[in-house]
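Every protein chain but one is kept in place in this view of the complex.
Order as written gives the chain letters A, B and C; numbering starts at 1 within each chain.
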Amino acid sequence: MERFCESVLRVRYVETDQMGIAHHANYLSWYEIGRTDLCREAGFSYRAIEEKGYLLVVTQVNSRYRKPFLYDDQVVVQTSIGQIASRSILFRYRLFDSSRKVVHADGETSHLWLDSGTRRPVTAPAELTAAFERFRRDGGDSESP
Amino acid sequence: MERFCESVLRVRYVETDQMGIAHHANYLSWYEIGRTDLCREAGFSYRAIEEKGYLLVVTQVNSRYRKPFLYDDQVVVQTSIGQIASRSILFRYRLFDSSRKVVHADGETSHLWLDSGTRRPVTAPAELTAAFERFRRDGGDSESP
Amino acid sequence: MERFCESVLRVRYVETDQMGIAHHANYLSWYEIGRTDLCREAGFSYRAIEEKGYLLVVTQVNSRYRKPFLYDDQVVVQTSIGQIASRSILFRYRLFDSSRKVVHADGETSHLWLDSGTRRPVTAPAELTAAFERFRRDGGDSESP
Partner (left out) sequence: MERFCESVLRVRYVETDQMGIAHHANYLSWYEIGRTDLCREAGFSYRAIEEKGYLLVVTQVNSRYRKPFLYDDQVVVQTSIGQIASRSILFRYRLFDSSRKVVHADGETSHLWLDSGTRRPVTAPAELTAAFERFRRDGGDSESP
């Protein structure tokens, strides 16, 4: 069973559309919250990663929408690491309601490591790759999730 | 060569993020503008489609990011129809800069037809399917692409 | 000293702009989270209010920006009720950092009660007005905060 980091949020009013459901573009922001929380749990806030001079840019997004979320619904984001390469990384996401039994959506995002000065692809810093591998293996530096 | 509908927009300041580029979630809104314009060009505004009692919900999004857009850049969205089934439809998108030579991103969205009252899948209304097929074949009711 | 409801959130990456700060339009969504939480604390979720057949539309927003928020900053929203009239209500907001000592922004929003069927102004339901007055007087049905 894959290790994941869990984030919980509520659907904001501004995130609904005239269908009366959360607009699908917001799921990408929720995935982003998921991987931000995973980074933090793995020992490095994404803010610290950028301060070290790296950017983790999005190169691909896939998202499948199974069951809508309504305004004020709780959204449980479970984020895991799919693949770690020297210059890229893939995150996976599953969105549940608060029962954690019904998958409302799932997706993946692919990312490339850039040097924030040159904006050119670089090898991921070794300490980050190690932290992500440790997270995937045994759930991060902390005991939780 | 596939027929497409072209939309032109500019990157808004609010759409940028602290990397100094347009945030990837906004591309989904731009794709949405593309298919809205395609519907209009095919003879039915999406607003009219909803007023007839149908919803065209998103079931899947794939998006590939090749080259970032910057604030105030012109974005040229070329939208085409990938597949038309009785209950679903797939749109394809390519995003260019104003030269129309460099692809910055491309993607697809899959959609399901729902009855807006019951929120259950339905067969697409025949006149809409016919309009979309006509668009794909010869570029819509109008002369222009 | 005015009673308030407190909400805590983090600045999302998608909420930053190329100045490297949270874009000012997002503060309106944060104010919205504040008044949603206040409604819940006063005993009626805003979702339940709409289900009863009422809409609380925004008629005016004022917002003053004193100190920017950065990506991943904690934002503490303190929301209070400014004025309760038969057909309208005014909420006040103050945004702090996690120390709760430095005001980053403050604002007010004015709202009108509508019947969700007719979309016409109506007198606020008595039970809601009573709940808001109770909140303002003694902090809601619950003991906290």
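A few remarks follow.
The rule is simple: a contact is a pair of C-beta atoms (placed from the backbone, for glycine too) under 8 Å apart; a residue touches a chain by one contact, two chains touch by 3 or more.
These figures come from a predicted structure and were not determined experimentally.
The chain that is not drawn here is touched, among residues C:T59, C:Q74, C:S98 or C:T123, by C:T59. Per the touch definition above, the residue from A:Y71, A:W113 or A:F132 contacting the chain not shown is A:Y71.
In the full complex, chain C touches the omitted chain through residues 18-19, 24-26, 28-29, 32, 50, 55, 57-66, 68. Listed here are the chain A residues that touch the chain not shown: 13-14, 16-21, 23, 25, 71. Residues of chain B in contact with the chain left out of this view: 12-14, 28-29, 32-33, 36, 45-47, 70-72.
By definition in this document, only the chains that are shown with their structure count from here on.
The chain with its CA mean position farthest from that of chain B is C.
Here the chain at the heart of the shown protein, by mean C-alpha position, is A.
Mean C-alpha positions place chain B and chain C at a centre distance of 35 Å.
Spacing of chain A relative to chain B, judged by their CA centroids, is 26 angstrom. One inter-chain figure worth recording: chain A and chain C are separated by 28 Å, centre to centre, where each centre is the mean of the chain's CA atoms. Residues of chain C found to touch two or more other chains are 13-14, 71.
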